[in-house]
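Every protein chain of the complex appears in place save one, which is left out.
Labels run A and B following the written order; every chain starts at residue 1.
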Amino acid sequence: MSILQTKKLTIKFGGLTAVNEVDFSLESGHIVGIIGPNGAGKTTFINLIAGLHTPTSGSVFLDGEDITAMKPHKRARIGIGRTFQLIHPLENLSLVENVMNGFLFAQDFSVPKARKAAVLLCEELGLSRLERPTSQMNILEIKKMELAKALAVNPKILFLDEMMAGLNSDESLEMISLVQKVTRSKNLAVGVVEHVMGVIKQLTHSVVVLDGGEVIAQGKYEDVVKNERVQSAYLGGGA
Amino acid sequence: MRQNKAVIGSAVGFIGVMIIILLIAKPSALIFGIQRAGLYAAIALPMALVLGIVHIVNLAHGEMMMIAAYLTYSICVAFGLDPLVAMVPTAVIMFFVGMLLFRFTIRYALKAPELNQLILTFGLAMVLSQGINLLATSQPRKLSVDYVTSSATIGNVSFGTYDFIFLAVAVIFLTGLMLFLKKTRLGKAAMAVGQNPVGAQFVGINVISTYTIIFAIASAMLGIMGAFFITKMSIFPTVGGAYTMKSFCLVAMAGIGNLPMVLLSSLVLGISESAVQSIPGGTGWSPLVFFGLIIAVILFRSYAKTAGVK
Partner (left out) sequence: MKKTLNRTFLIIGVLLLAAPLFMGPYAQSVARSVLMYLMLAISWNMLVSSGQLSFGIAGFFGLGGYASTLAIVYLGMPPILSLVFAFILVGAAAWLLGLVALRLRGMYFAISTLALAEIFRVIIHNWHGFTGGPNGKLLPKLIFDGASVPTYLLMAVLAAGTIAFSMWFRRSKFHFAVTSIRDNEIAAMSTGINIYKTLLMVFAVTSAVQGLVGASFANMYGFVTPESSFNMNYTLLPLAMTLLGGLYTTWGPVLGAVLLGIVGEYLKLYIPYGHLIVYGIIIVLVILFMPNGIVGLSGKLLNGFEARKKGEVQL
């Protein structure tokens, strides 16, 4: 039984159809890669699920409930967590305070309780010196903090938008095992947008390929990369 | 684009309806409203340039016009000149005043958050108006010029003819600005800087001096308007504040960056104000018209926007 479903999800900006009739689903404990060339509509698709855009047509279901018209902050509260392609540390809050937000607002913890929970979560993800301002953190730490911020809303589903961008290969490996660990331990349904095919191959259980806002293929990574449409649209373009 | 057409359509429709009503009910109010619109547009156009093209928020806009009016006043009093002659030195001085203000203050708030720009120029507005208060006290001042009282009569409606000069100034400002932005190197550079300051730098445009000159040009335009302003109106230190708000309202109504629409939005404001004034007992309420308009327009725009993207 899939926890998140979209049905014919579509959004048009003026004349441009950024996402076109996408049927998509996520299951708990599974990691799905969302791939496609630049401008394929990957981030727009995540924004639609997070509620930052209102779809032109189609719908989004969480646990069978229609959440198409729900406001973004409510979606965070019912368990949709996400990270951003362009990282968004809240620079006037410290590391731990950044992570506290989700506990405070999505889970409605008190301030002391949220602080305790955030400290635990940060330690779980290997973050230390938690009172630092975000300006003193390195890129890996920032990425981990972004993951912690998304996990702090106690998500059922989690979208990671370009989590590995800017990380070197060792750091990527660390992030991959971290994501796999939290997916298992918290039984999350995870959607991953990623450019590096190696990451997708290692991390995901299956992939969905978007091109021009449409799903052109889905299935196991090994099968999808053999697909002709995918090769011409995506892999063919680069290699 | 479609939204713009809707705005233009409703503005034109609104003006049309108002014109017909006023023509029948009170033609003098219509003429007065159009003259008003000219004044508003002529003061708002420099803001449309600074805010719309190079994206600087200047809350000292009205105060700069007030300074220019005082400048013209002092030149006239000191040298016995006509204000329309004193306009030339005023505009030149204001050009340099704008240059200095930009170079030494606003420039440093360009990269800071918008909040800083707003607070900074609010502070400047206060420095200018309180500076005049300090130098010239709050006593209102006026020049008496005889040609401003000229009038004409059509049918049984008589009205002042001099005030049409504001409309003429507005049209000249607008035409000049459009030509400047489309035809001159500097104008094109200004458009480029406004759209993408970093990119403009890479194609060899000196960004800071472009900003400076645009701001100085807008200041010189305010210098010209200050001179026209004192031919007709009395001035006091806080006279500019309302024009900052009205200019902003007009530029926002027109759509940031859309200069010709400023003329249209001024007509909407001018005619509505004068319609409200022509209702018995309505005179005192006319300062509220602009607020009602701006709320209507902003709500309309924000709803049109949410229909597409949040």
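Miscellaneous remarks
Here is the rule we use: a residue touches a chain if its C-beta (ideal position, glycine included) is under 8 Å from a C-beta of that chain, and two chains touch if they have at least 3 such contacts.
Every value quoted in this text rests on a predicted model; they were computed, and no experiment measured them.
From the options B:V92, B:L135, B:I154 or B:I279, the residue with contact to the chain not on display is B:L135. Remark: the residues of chain B touching the chain excluded from display are 57, 59, 105, 108-109, 112-116, 118-120, 122-128, 130-135, 137-138, 237-238, 241-242, 245, 248-249, 252, 284-285, 287-288, 290-291, 294-295, 298-299, 302.
Where chain A meets the missing chain, the touching residues are 50, 52, 71-73, 76-77, 81-82, 84, 88, 90-93, 97, 100-102, 104-107, 111, 136, 149-150, 152-153.
As a convention for this text, only the chains that are shown with their structure count from here on.
Chain centres here are Cα averages; for chain A and chain B they lie 47 Å apart.
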